[in-house]
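Let me begin by presenting the structure, written as structure tokens, before commenting on it.
All protein chains of the complex are present and in place, except for one that has been dropped.
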Amino acid sequence: MNPQPRFRFLPMPFHSVLLLIVWLLLNNTVSFGHIVLGSFLALTIPMLTAGMQNPQPRFHRPLIMIRYAIMVLGDIIVANFEVALLVLGPSKKLQPAFIAVPIDIVNELPITILASTVSLTPGTVSAEVSEDKNWLYVHVLHMTDKDELIATIKQRYEQPLTEIFAC
Amino acid sequence: MEFWIEVVVSAFLIFGGVFVFIGSLGLAKLPDFYTRLHAPTKATTLGMGSLLVASSVMITYQQGYLSLHELLITLFLLITAPVTAHMIAKTALHHKLHIIDRTTGKTSAKNARKRESSEEHSA
Partner (left out) sequence: MLSTAIMISTTLVCISLMLNLWRLFKGPGRPDRILALDTMYINSIALIILFGISAGTALYFEAALLIAMLGFVSTVAMCKYILRGDLIE
């Protein structure tokens, strides 16, 4: 946001924690030496790269974020069974469709999360976002009811995202 | 090896193998590109996930410490699968790949393509 970013000791606290966790997972250990080395990396890498970051909206409600992630994981498993049944069934009966879903959220990060969620869940793949960021173009593998599908996407996935990012 | 660990690992292995196979079967048999895109992005991701869980349980039991680094690959695949699917779908739209005739809502596809090209002009 501000043109001359001021030097800060801990520019991205969330990323620092993430870096430490990934380092420990990568080495598959929680020994003291790796915690020290990981903490050093987690402190220096954000300091060096803070200038390259685009300003992103903050997570206002982290608890809803966790609930959303768990819900999406459950949906992924259900969606996979649905797609597997559709693939194994006769492909003559499939009714593929392109639909345009109107989206209300404006920032890039929530739109990215929404598009990724749509790609991973029930029989839909996001293909394109319109230039003014008002429409998400989605390909559906087997469509039974267009309005119901759009309503599901908006209620189940977009509604929590607007709460999380408060936009 | 204890019996129930063997049962759990075997179940995860078979489940994962079947889902990876279904993903590739869909890639081979579905009629047009856009429908083909669905199978590998979804089924293969879940299949890989369960194979990696099997590996994690197995290594944890054998080595005697909690082995979680397979989670990294699972997370990486979960994050990257929708991104690659989106990129490939965008490429196919832009190349005007053949859409099977019974697809409804072709005007949406046309709109999506137009937005893309108008974006190109302004860029």
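For clarity, chains are labelled A and B in written order, and residue numbers in each chain start from 1.
One rule holds in what follows: contacts are C-beta pairs under 8 Å (C-beta built on N, C-alpha and C of every residue); 3 or more make two chains touch, one makes a residue touch a chain.
For clarity, every value in this text was computed on a predicted model and none was experimentally measured.
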- Message: For chain B, which positions touch the chain that isn't shown here?
- Response: 1, 6-7, 9-10, 13-14, 16-18, 20-21, 23-25, 27-28, 33, 36-37, 40, 44, 47-48, 51-52, 54-55, 58-59, 62-63, 67, 69-70, 72-73, 76-77, 80, 83-84, 87-88, 90-92, 94-95, 97-98
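As a working rule, only the chains that are shown with their structure count from here on.
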- Item | Residues of chain B defined as touching chain A within the complex | 19, 22, 25-26, 29-32, 34-35, 37-39, 41-43, 45-46, 65, 67-69, 71-72, 78-79, 81-83, 85-86, 89-90, 93, 99-100, 102-106, 108-109, 111-113, 115-116, 118-119, 122
- In the complex formed with chain B, which residues of chain A make contact? 22, 25-28, 76-77, 79-80, 83-84, 87-88, 91, 94-100, 115-117, 119-120, 123, 125-128, 130-131, 135, 137, 139, 141, 143, 146
